[in-house]
Structures are given as C-alpha cells and as structure tokens.
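Take a look at the following structure, please.
A protein chain is absent from this complex, but the other protein chains hold their places.
All chains are identified by letter, namely A and B, in their written order; residue positions are counted from 1 within each chain.
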Amino acid sequence: MAARLVRQTELAGWASGALAVAALPQVLSLFQVVQVTVFLIFAMLALSLDFIWGIAGILSFGQAALFGIGGYLYGIVGIDLGSTILGLPAAMLGSAAVAALIGYVAFYGRVGSMYLAVVTLTVTLILYQVMGSTADPKYAIGDARLGGYNGMANVPSLSFAGAGQALGPAEFFYVVGGVLFLALAFCLTLARSSYGRILQGIRENEPRMELLGYDVRWRKLLAFVIAAAVAGLSGALFASWGNFINPEVFSLPQAALVVIWVLVGGRGTLWGPILGTFVVQYLTSLLGTAGASYTTIALGGVLVGVVLLFRRGLAPALSEGIGRLLRLGTAAIAGRK
Amino acid sequence: MDQIAVTAIGVLFAVSTLALLALGLAIIFGMMGVLNLAQGEFLMLGAYTVLIATARGLPVWIGILLAPFVVGMIGIVLERAIIRFLYGRPLDTMLATWGLSLVLVGVVTVVMGPTTEGVATPLGSVEIGRYGVSVYRLVVIAISVATVLAVYVVLRHTRIGMIARATMQMPRLVAASGIEPQIVYAATFGVGAALAGLAGAVMAPLTGVVPSMGLAFIAKIFITVMVGGPTVLLGTASAAGTLGVVESAVAYASTPIYGQVAMLLVALVLLRLLPNGMSGLWRRGL
Partner (left out) sequence: MLTRRQALQQLSLASLGMVLPNIRLDRAWATDEIVVGNLLDSTGPINIYGLPMVDATKFAIEDINASGGVLGKQLRLVQFDTQSNNQLYTQYATQLLLESKVAVLMGGITSASREAVRPVVDKYGALYFYNEQYEGGVCDKNVFCTGVTPAQQIGNLVPWAIQEHGPKFYTIAADYNYGHISADWVKVYLQQSKGELGGQEFIPLDVTDFGSVIQRIQTAQPSVVFSLLVGGNHIAFYRQFAAAGLNKKIPVVSPTFGLGNEQIVLKPEEVEGLTVIYPYFQELDNETNKKWVVAWHQKFGADYPYITDSANTVWNGWHLWAMAANKAGSLEPAKVIAALESGLAFDAPEGKIKLDPQSHHVVHTVHLAKVNDKKGFTIFKSIENIEPTDTKQVCDLIGKPDQHTQYTPKF
C-alpha cells in the first residue's frame, strides 16, 4: 500500500515536472523565462553534486570548477570552431577528463573522503588564481581570449541551425529543461541500478563493500566522472545563456554555494537539490531586487533557519508533508466509507 | 646579507601568523568537528574591536587584549544559539556557519559602514642594512609563537585542558564524573573564536579593515587545518610551517601569485602523500 503510494506520488511528480517545463514559457514573461533557465542550469550543477555526494557519499568541492571548465571549453569550441553544438560534448568530455585525472589520483591512492573535499577545493582555488591571471591578450586559445577576471567574452549562444540563428529564450528554455529532465532521469535510474546500490553501499560502509569483494575504486571513479560530465554540460549551457564565462565560477563562494544548494534541498534525494537551488537562488535575486543593504543578512539568516529547522533539507520535509496529507486523505476516504 | 635577514623575518612572519590564524579553526574543527566557515568573520570582529577601542582613545595594545574576550563572548553566544544543535553533523555546520558569516558581514557593514578609519602600525621601523623593517612585525611573531605555546601548555599540562580533551573523546565519561559537557563545548568554541579574534586584532594595524576581510583568509586557514590533520597543535603547527614557508619563500623569490599557487600545489601533494595530514608524521602528541 505504502509502496504503491510512493510510486504514484513519484509518477505524479514526473508528470507535473514535465507539464511545468512544457507550459512555463507560455505563462511566464520573457524575463522570467530567462531567469528560470539559469536556475535550471544551476539545478543541474546541484544535481551533479548530489549524485557524487548524496548517492556515492563523496563530497566534492570541485563541481563548480568542473562547471567552469565546461563553460570555458564551450566558449573556446564555439568561438574557434564556430559550432556550438560541438561545444556541448567538448565541455562534457573536458570536465570528465579532468575529473578522471583527479579521481584516479584520489581513489586509487586511497585518499580519505574529507581529504578529497579539500583536494577538490584546492584545485578549484588554483584554477581561480591561474584563470584570473590570464588578462593579457597573449592568453588565447585560437581566437578565444581567456580574458583574466573579465572572463571570456562573445561566447556564442547555442544554435542548432548554424551560427547567427541562435535559439530564442523559450527554445533555449526547452532545451535546458529537457536536458535537466534527462539528467535527472539518468541519475535516478543509475542510482536504482545495481551499480547505484553498490555506490550507496560504499557510501554507508566502504570497508564492508570491499570485504564483500567489490572493487570500490573504479566505481567511485566512474561516479566522479559521471558527475563531472553533468557539471560540465551545465557549465556549457551557462556560458551559452550569459554569452560569457569568467573565473568567478572558480571562487570559494561559488564552490560553497553548490554544496549549500544540495544541503538546503536535501542530500541524496536527487530532485531535492533542484528545489534547493531554486529556493536559494530565487531568494538571492529577490533580496537583491529589494535593493536594501540587508541582502546578505537576510540570506544568511534564511540559511541558518533552514539548517536548524529542516535537518535533512527541504525535499524530505516536503515529501513527508505531502505523504502525511495523502495518508490523511486516504484515511478520511476510508473512514467515510 | 641584510636581504637574507629581512627575508627570514618575512618568512617567519608568514609562518607564525598563519599558525595563529589557523589555530582557532584547528581547535573548533579538530576538537569539535564543526566546520566553521565563519572563522574569517571572527577574525574580522577582532580587528573591528581594536578599531573601536582606538577610536575611543584606548591604546592599540588594550584593544588587542580586549579582542579575544569580546570575540570569545560572541562565540559562546553563537554556540549556544546555533552551533550546539549541529554537533555530529559537520556538513550542516558548514551550511549554518556560511549563513552566519553572511549575517556577520552584513551586520558589521550596516553598523560600521563599508570603510572605517583604521589603525596605523605602531612602533615605527628599524633599519637592517639597506632595508626598513616594521618593528611591529617582530612583535606579531612573538605574540603568535607565545599564543601557540600557551595553548599547547594549557591543553597538555592543565586540568582544564585535560577536561577539554576528554570531553572531545568521551563526553559521557566526563559527564559521569560530574562535569557538564555542554559547558566544555561552549567554552571550547569560545576559545576557538577568541583565538581568531586575537589573530584579527593583531593583524588590524597591518591591513585595511573592511567587513569582508575574512574572505581573504578563510581558504588558506581551511587548507592549513586540513593539511595539518586531526592533532590540533602539532599538526596545525607543522602545516602552517610547511605551507607558510613555501608561500612566503616563493613570494619573496618571485611574486605573490606564484607564492599562492605554490602553496596550493604543495598542499595538494601533502594531502595525497599523507592520508592523516601532517599529524601522521607525529607519532603521538597533541
């Protein structure tokens, strides 16, 4: 009875999500479409962290860095080769390659989990310094100038019909929404597969999994690479959205922000971080538009409040709440009969 | 010759200040498992204490003495109000303290404004060969070394230190012997905050004090503590020593950019080679 309820609720969730993505551009204003698009892009970044962290139990502070690498690669391919479509897989492959390198050193070297967090943070900060020093015009890959802290300018928007016919805001929204949908479905399916369950086993008790005979190293590495590919893809979409990318994606506040999206949303639920991203980013924008100097105070207060009130994040609290409502509803129906 | 002396002083300064800055976080994280991302803001509060004290006419040294008490008090209040609900949840402490840091920066900006008149460096300068060196820098080195030693002595050789260490390892046993663990937690967090306050106060006459100054330090402190590993003092001290020497030596030999990158790279290597941080190099100890 309970399992059927859960499945039904989940199907309802998918259906309403699909409906929302399809319908929103029709009801929202042009600006809101553009804004929700970037929230969706960030949500995908948060999803990538929840996969590696919530499912596999590996805290990576480097998802923002992989996001940034994806963005820069998209920009370079888009500007130099003129093809934005090629930019997307280039971003994914590039981020995946970097993650493979770091992951290989970390997992095959059996570094502890807390230390992986610091390692990814350190790599992120190194990238911040290095990319920030590329202000000189000589730092260019082909025609694409890295631009230092100003970032890479003139990044082309995604277009399927060749340069000059970029996707409009609504079309781009559909593409991003669709990609996020696919990524979420992929991650959920993977998490429920036997590979995913082994990953969760590794998260719960790694020595036990090893004793059971599983090679944890390549499994962790694979998870890290998959999460990197998702992050890189979202980075490419971000560069397309704003037509620019700059080293701020490699900064400490940005790296911490990804973790905060996941924590607020609910670690391990995979859809929770999407909600968390929306809540945090929406609040940030809202507070900024209120124009007062109390922005940071309000945002900080909200974060503290969320942590104290919602132990496991918003998503579990929401599902519990909905679950309770459903149970009350069915109990009432049953009672009335 | 004089260049070597001045460089040596510079390196010593970098190492000792890094140790002092990291010590507070080492205690809070090492002993309590709280990932305090607001540590930079405790630093900032210490610096502002000195500012306010000197604005009221007090000598800068009184301000530096006051700062650890003021920030320690603030630390204890925050621990009671927020942190104590989050023990055993290190990642949630990260989220809460990040929010806390935003609030602290915002409040200080609103109350003090974004730029406030600062404190000039006291004690003037001394000539070493062709070079002028600030005397205050030498004093800071002395204060940092003294503080680290004092913390070591307290933790290792006093009853209070023993109670603190015992509470971190076996709180129920301590409670059974009649000491309330909650008080120990609050006090330890307060001490960690106070140390940050002292570090900030000591830095105030050397830098520009603005509400966002914590951000420049938090990454470095964090990495130092992680490279240091679980043993609070020896680990942190060795990490501060290694990373501080690398950063300042490279900076003196070339430019500060390379110094920062070199420090980060060395941290990466150390993390890879030493699974327990630098604590692994010490067979036993605090």
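Observations, loosely collected:
Here is the rule we use: contacts are C-beta pairs under 8 Å (C-beta built on N, C-alpha and C of every residue); 3 or more make two chains touch, one makes a residue touch a chain.
Just so you know, these numbers come straight off a predicted model, no measurement behind them.
Considering A:Leu93, A:Met114 or A:Ala153, the position touching the chain not shown turns out to be A:Ala153 (whole complex). Of the candidate positions B:Ala19, B:Val133, B:Ala239 or B:Ala262, contact with the unshown chain belongs to B:Val133. Checked against the full complex, the candidates B:Gln182, B:Thr207 or B:Asn276 give a single residue touching the omitted chain, namely B:Thr207.
Against the chain not displayed here, subunit A makes contact via residues 29-32, 34-35, 38, 129, 132-133, 135-137, 147-151, 153-155, 242-244, 246, 248, 282, 284-293, 295-296, 305, 309-311, 314, 317-318, 320-321.
Residues of subunit B in contact with the chain left out of this view: 3, 6-7, 10, 13-14, 17, 106, 109, 113-121, 124-125, 127, 130-134, 136-137, 203, 205-210, 212-213, 215-217, 248, 251-252, 255-257, 259-260.
Definition applied: only the chains that are shown with their structure count from here on.
Averaged C-alpha coordinates put the centre of subunit A at 33 Å from the centre of subunit B. Taken in their complex, subunit B has these residues touching subunit A: 37, 82, 85-86, 89, 91-92, 94-96, 98-107, 109-110, 215, 218-219, 222-223, 226-227, 257, 260-261, 264-265, 267-268, 271-272, 275-277.
Of all the residues in subunit A, the ones that touch subunit B in their complex are 59, 105-106, 109-112, 114-115, 118-119, 121-123, 125-126, 129-130, 133, 252-253, 256, 259-260, 263-264, 267, 293-304, 306-308, 311.
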